[in-house]
Each structure stands twice: as structure tokens, then as C-alpha cells.
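Only one protein chain is missing; all other protein chains are in place.
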Amino acid sequence: MAKTALQFQHNGRDVAIFVDGGTNLLVALRELIGDMTPKFGCGQGGCGTCSVLIDGELHLSCLTLAETVAGRSVETLDGIKEGPNLHPLQRAFADNFAAQCGYCTPGMLMAAKALLNRNPQPSRAEVVEAISGNICRCTGYEPIINAVLAAASGGRARA
Amino acid sequence: MLELRKDLFADERDDNLKEIGKGTQRQDMLGHVTGTSPYFDDHKLQGMLHLKVVRSAQSHARLRRIDTSEAERSQGVRRVIRASDVPRNLNTLLSLINFGKDDEPSLAVDKVRYKGEPIVAIVADSPREAYEAIAKVKIDYEVLPAVFDVEDALKSGAPVVNEVYPKNTFTYHETYDRQQLRFGDADRALATADHVLEQRYQMSPIEHAPTETNGSIAAPDTNGRYIVYTSTQALFFSVDTCAKILDVPSNTFHFIGGTVGGGFGGKVDTLTEPLCILGAMLTGRPVRYVFGREEEMQYGPPRGAERIYIKDGVMRDGRVVARKVRAYFDSGAYTRLSSYAAVKCAAHLPGPYTIPNVHGDVYCVFTNRTPATAMRGFGVTAMDFAIECQMDKLAHLVGMDPMEFRILNAYRDGDMKAHRREAKNTALIECVQVAAEKAKWPLREDFKRMSSRKDGGGARAAVTPTPRETHAPPPAPTQQRTTYDRAPAATREPPPPPPSSPPPSSPPVRPAAPSHGATRFSSVFGTRRR
Amino acid sequence: MPVTVKTFTSTHDAAAALSSDRSARYLGGGTLVMRALNEGDISISTIVRASDHAMTRIDASGSRITLGAGVTFARILAERELGFLHGPARSIGGPAVRNMGTVGGNLFAPVPYGDFTVAMLALDAVVSVQGGLGGREIPIDEFLQSRDRQTGVLVLAISFAKPGSAEAFRYRKIARIKPKGGAVITLAAHLPVNGSRIVGARVALGSMAPTPIRARAAERALEGRALDTSTIKAAAAAAVEGTSPSDNALASAWYRREIVGVHVRRLLSGQE
Partner (left out) sequence: MTRHRGRGIASVNYPIGMNLGGDPSQALVHSNPSGKFTVALSSIDLGQGMKSVTRQICAETLGVPVEDVYVDTADSDTGPHCMGSFASRGTHRVGNAVMAAAREARGVMMEAAAEELEVNAADLDTDGRGNIHVKGAPHRSISTKDVAIAAQFKQGKTISGRGIFLVPLSDVDPETGEMSPATCYAHACLVAEVEVDDETGEVDMVRMDSAYELGRALNPRLVEQQLVGGAWMGVSHALYETPEPYYPEPVHGPRDFVEYLMPGPGDICPHDIAVLERPAPDGPFGAKGPGEMCANPVLPAVANAIFNAVGVRIDDLPITPEKVLRAIKAQGGARPQPRR
């Protein structure tokens, strides 16, 4: 089967892989690069567990044709730590007990990061809007909203 | 906002503990926020194959012919698995604990009983190639009449959904078509109650919708074993179910799981592991079988629907004196766990209240829909909905505050419960009082002073004399009958009498040992436990 | 058969590839085509892309606005000139979907999707398409009526006259889930006013038929009148006329018929 060569930046590192026609970015990240932080939740664009940032913007990796990220920058949860330290959002999620099963957490964090990147001091309504594409079945959303607000007011949330 | 009411029941507790009672961070939180918690699908294995199943397009049909020849030749296909490839192609989950008969194949044999039932499994190099092969499987169906309503399923002449249970009801104690609860004389108490209220409640099915769908990865391991990564909620249920279906010793398997992306009851059924392991056995390669979202929503088991009829007798002073319940659990086409839910539901009657006369009939009914399974609050959620709506209506009927009405009828320490065990360690009254306080809902002083620990037992500890079943028609009503606040709608007609045969007088025989040789968790079939 | 991806620099070539291959689909934002592939739709074996910048151009400088088919909802939200379309754009998906989904793709989104197209219909938009034989401009209602037959054409852009005032264009999506939910019904109205009279009323409804449709009876009730209580009442009463809603997972046809008038009234009167 003919494969297409694909190069892009993955969490700041250049990567090169070969993909089959039609491969989505989620499969490319998980199966070809080995970054398991984006999760499969539906493959339909409905749950947000596979969310990543492409050139800084929130995208659903399951609906992204892998080869369309050629030459672009892809950021996943695996890349948001600041050196050995947790990103303020990760700390805030932990402090607010904003994860139970943890499966939606990577996508939630990426959606929250996309928000804080362009709006460091969001209102509650803006936080609600920012995570609205991400399904959580455990928490009832309240702790997640609180965590994002806490990370923002901590003032350390930067790109 | 959460407040700990340490002032209540303080005399029953030692609060001088070091780790217990502290809001310690979760052990798994760091893994969750860094995306490193290992779910079953996070295991990358060399040369992984992908398994997809061909699902029935019909709700009820005979399988006249299954032609997989073209699919077998399809590009990338490593193996087509048919029903005859499954070593023991008939199982029921609770056979491991001797409850119920084997009634469900891994792959349909001669008949399909619900839309979406697996018929053939395809193992291919890629999901795409598996989908292409699925399209090439030709199935010739002879469509049969289907039944979707639990009460229709019990009518004579209804289509037989599952031949293992030809009356479309699960069999309890080898003989009964339902689980009964009998405590006191509900009919007599209803005849003398000031008001009688009979209502119908319905809960539709509910999907667990975990963000991680059901799935597993199975791979040949060293020394003839198989390693299985799984989303199961019940590891040894899955191990032993697979051992039974695949007819191998359970230590053939090394199951790894324990970190699961939500379950809520939807990952108890060992849905994917048997075919996934079989795929690995037949190809010698790692195989991944993961539900898509639509599969999870439509063909993964839901919390089954329940239909509940409640008939209550209440006195003008607010005492509920009788509760008669008839409930139907819609199990779908196979048993899974609804059989047990009915028992749990019967034991739950009449809710957390001391009612001297309780009569319950709970049916587990088969229909031509996706088999139902456990879900958070299993056997109780819908019954609580029915009971608590009913309690609200009764309070309204007798003109009592709904909070005080519940406190009045609440069970207390020392009371006899309808399943004939003494109530202990109760706290319903205190919950009502605290909730009222939180919601600024005024309660009268005497209701504020009532306690779960006071005024229970005594006359309330007695088992009301329970008549033997006569199966005579109930006495004609002599008192006021209320069909609450509105004319009954067309769908709210009084239910027909239950289509039951009189229960036998001889005690149920112990079941014979099951024919399969698989491990069972328990061969104990009942010991008295107080 | 593996999936083949064909990327063209010219829309003409992309359109030719699309029209010559029944198994080809044009990849816009991915929300329809990639989903179909993920779910095992083997009828698609060729993905066609076009890298022509015209596909993503927004021209909002004059009185007529043109949106390239590849314009995403996020780009509309970033465009101050398009403030009147921020409501419809924001009603699509969550932020990730808005970064991906395009106005061209939305034309093909089946119920319960396709809300932006309802807004386009109320604006009397024109769809520019490139077929195998050449380019055409199709009025949007005509396009929608023949949508099932349009899969072989490449939508290039959509254009419409800018509403005279912010007041003149109204949009509302009735969803059960907030802030991101599928539509029970979607409503858009364009009510240009000449003096105090409405001239050229357009009311469009989503989920009231297999594709978005015009509520022509409501439009007639509004045409030539002032937007006062009695006009609004008449338009609301007429809203259901000519609709053919279906049952789906979100609501029944009965419910849609019952509430469409209520929501038309609320939309027109500015009531929450």
C-alpha cells in the first residue's frame, strides 16, 4: 500500500512518518509516533478526547487528515509540561480534583490551554464555552470549570 | 459545595484517625493530568490486527445462509471467524455463579434476536480492510415477527425471543416466572385504606456512555499464554468467561486492566474479550477489538428499561399501609444481568419506609432489543423514581408536606423490613431533616425532633401475617379510588392481571451442576444469612 | 482498497477529479468526510483537496459578502465585519469544530447538523459551484433541494448581500444541550425594513424538513407590514405551514411543529 511521507513538529520536535491514505492524525500520533495522550472517544468529532493544538489552535485529531499537518506544529498533552514541572493547568486540575476516570482529561486540558493562550483571564461563561466540545461523564463539569478558572487566576497560565 | 455534618451520629464514630477522613489527593491524579494513566488501548503491539464484527441488520430473523467466501478473499483479511469457530458458543455471564442458563452465543448461530447482534467477526490488517470485508459478507435473513414491549412479550402467542426461555421471562428458582416479595396482606390493607392510588411508571433504557468505549487487545504471550489488555469492570468475571467460551484453563490468560475510562456498569459484560482472544489464537497475532461510538451507543448493553405499576393504600393521617408493585425489567434478547436486578429490586421494596403490607412481583422479560446490563443504581434507580413520585402524590393526596410525609413513614432502627430483616443503622429521617435545613424548607418542630434511632421496633418489628396465595380475584373496592389529578390517558389503562401460573407448593430443587467444566466463582446456592 | 488523497492547486482540477470519480469526496474541515471514514464508510476511496487560496478567502468589504467554501466558523468569529453571523457561527459545535468546520461543508451537513446554512438561506445566498463542465451560481434554496445530487460538484464560495442593519438579521438555534447541542430547530430571519415596513422578508428554518427550508407563509405574513405584535403573532401562527419535520433522536415531528411558532414569535419579538 502506498504511503505518504509526512513531516511536522510534534511538541517542538521534528518528526517524520509514513502514513496510509486517509489516516487521521489521532492514529498517526498514537500508533506511528507513540504519543498516547490524545484518546479515541468517538471518531465522530463529538467528545473532544482527541483534542490537540495545531499551530496553536484547538483541533480534533480524529477528524484531521494526518497529511494536512505537514510542516505545521502539533501540540498534545505530552508537550505541555514546563520542563519537569506540571503546567499550571495540570496543577489546577489536580488541586480541584477535576479528573475521575481521567479519560477526558487530556482533551479537556488542551481545550483549556487553547482558551488561556488567547484569553488568560476568562469568565466562567468563557470557560464553559471553551470546554463545550469535550464530554466528561464523571465529574459533572463543575470541578473542571473551577480548575480552569483557578489556573487563570493563578496568573501563571501562559502559552 | 460539600459540608460534613460531624455533629450527627458523632457518638457512633471515632473521628480520631490519621489518614481516614482526609481529602488526600488521588493516587492516579498525576497520571490523569499528564495523560500517562494506562488504559487498555494505550498498549502498542507489533503487527496488530483489527477485529470488527458483522452485526445483524434485523431485530429477529432466522439465518438462512451466511456467505463469507468473498470476505475471506478480501484484501488484508487474516481470518473470518464464524460461530462454529467459537469453542463453546453459548454462555450467560452469571453462569459463573450458577445463576441462569446459558442463553447467548458469541456469534449468532441459527437466529438473530436483536438488531446489531454479532454474526461474523473479521480480523484484518487495518480497520479499513475489515470494513471492506464486512461489506462482502452476505447474509440471507428470514425475518421473524419481533416483540419490543415487555407486556406484549408476556401475552400468549407473542414471538419467542430466546428459546432458552420460551415464555419470554427469566426463570427464578427453577420454576417461577418472577421474583416475588410477600409481606403482610396488601390486598386486605388496600381494601380498608382511606385512599388507593395506582400509577404506572416507565423508564426508557439508558446508555452508560463512558468516554472510553468497550474494547480489548489480545496477544500471544510467551509459553503459550495470552496477554489481554481490557476495559473490563470485573477482571475475573472476564478471565473466567473467556476460559469458559474458549474452553481453555483460566491461567492461559494474563489479564491486565484496572485503569478504565469510565464504566458505570457498561463494562461488566465481557463484550469484546472472547472474540478478541479467539482472533489472536486463530491468527497468532495481536488483535484489537474496540467498539466505535455508534456501536457503544446502540449495541453495547444499556441499563434496561423498566415498567413499574404501583398501587398504594394510604390513610388520612399519612400512614402508608399497603404497597403493591408489579415491575417489568426489559432484558433485551439475552439475560446478562437483568435477572439479578429483579431480585435486587424485589428486596428494595417498598423503599426506605416501614409499610406493614407489601406485595411485589418483579419480572425479567426478553424482547428483541440489545441486551441490557447493570448500570449505576442497578435495579433500584427506576424503582426509586416510581416510589418517590408516588410518595409525592400520596403526600399531595392527604394534604401533607412531602418532607414530613417521608419522615412519618421512614423506616427506623428496629423496624421489620419487607424482606424480613430488621432495619439497622438507618438514617433516612436525618437526611430529610438536613436536606430541609439546607434548602430552607420549613418543618414542624415535632418532625425536626424525630430520629431514626427513636420509636422504631416494637409493633413495627413484627412480620405482618402473610396469607398464602389464593389467586382469587381481588375483593371489589369499597373505598375512594383516586387516579391522581387527571383522567387516565390512553396509555395509563389499568394493567391486565399478570400472566402468571400459580407457584408450585413444592420447594424449588437445587440446580444440577452446569454441563460446562469452567471455573465457577461459587457453587453455593444459598445459605441462610441474617 | 486504500484511500487515495489527491491534492490540487487549482479548483478546476479538483472539481474535475470530483466529478469523474463516484467514490471521491471533497475534504473541507473533515467533520463529515473524516468521520465517515472513521466509521467505516467504504463508499469513499478518494479524498480530494484543493489548496487554492480562493477557497479560504473572505470578502466582506462591500455590500455583497463572499465567503470561500473553506472558510471556517472560527474565521467568521474573528471577522468584525461579519458580526451579524457570529451567532450562527458560534452555534456550530465546540471551539475545535469551529476551527475545522467550513461554510461549504455545512451546506452538506444533514439534520441535526447544518445550522449555518439556515442563516445562509435567510440571507438568500448564492452558492458558486465548479462542476466537471464549468462554474455555476445556484440560489441556495435550489442548491439545497438538489443537495443529494451535488456531491460530485465542488462548492467554491457562498455569497449574499450584507443586511442593511444588525437588527434586520436574527438567528436562534434551539438546542437541548448548552452551550453546544444539536438543533431541535434552527431559525433565521432577515427582515429588511423600508421606512417602517418589512420588504423582502426571509424566514428560514432548520430541522423542519430534510434540508433547511424557507417559511414562506410566515414571510408573507411579515411582508409589507411593520414588525408589531399582531404581525409577529400572524407570522408565528404561519410558521409551521409548509414544513415537514421528522422524528429524530433530539425531538419528534410533533414537538417541532408545536414549538416552531413559539420560537418564531420569540425570535421576532426579541424575547429570550
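Labels A, B and C are assigned to the chains in the order they are written; within every chain, residues are numbered from 1.
In the analysis below, a residue touches a chain if its C-beta (ideal position, glycine included) is under 8 Å from a C-beta of that chain, and two chains touch if they have at least 3 such contacts.
These figures come from a predicted structure and were not determined experimentally.
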| item | value |
| --- | --- |
| Displayed chains contacting the withheld chain | A, B, C |
| Option from B:A135, B:L235 or B:M315 whose C-beta touches the chain left out | B:L235 |
| Of B:S56, B:S74, B:Q179 or B:N357, the residue in touch with the unshown chain | B:Q179 |
| Residue of B:L96, B:V164, B:V290 or B:C364 touching the missing chain in the full complex | B:L96 |
| Interface with the unshown chain - residue positions in chain C | 112-113, 176-182, 247-252, 254-255, 258-259, 262-263 |
| Residues of chain A (touch criterion as defined above) contacting the omitted chain | 42, 44, 46-47, 97, 100-103, 127-129, 131-132, 135, 137-145 |
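Definition applied: only the chains that are shown with their structure count from here on.
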| item | value |
| --- | --- |
| Chain centre separation (chain A, chain B; CA means) in Å | 36 |
| Gap in Å, rounded to a whole number, between the CA centres of chain C and chain A | 29 |
| Distance from the mean Cα position of chain C to that of chain B, given in whole angstrom | 43 |
| Sites on chain C at which at least two other chains make contact | 2-3, 37-39 |
| Chain B residues counted as touching two or more neighbouring chains | 128, 292, 294 |
| Partner chain A, residues of chain C touching it in the complex | 2-5, 27, 29-31, 34-35, 37-39, 47, 49, 74, 93-97, 99-100, 179-180 |
| Residues on chain C engaged by chain B in the complex (per definition of touch) | 1-3, 37-40, 42 |
| Chain B partner contacts - residues on chain A that touch it in the complex | 20, 22, 30-31, 34, 36-44, 46-47, 49, 76-78, 81, 86, 90-91, 93-94, 97, 99-106, 109, 135-138 |
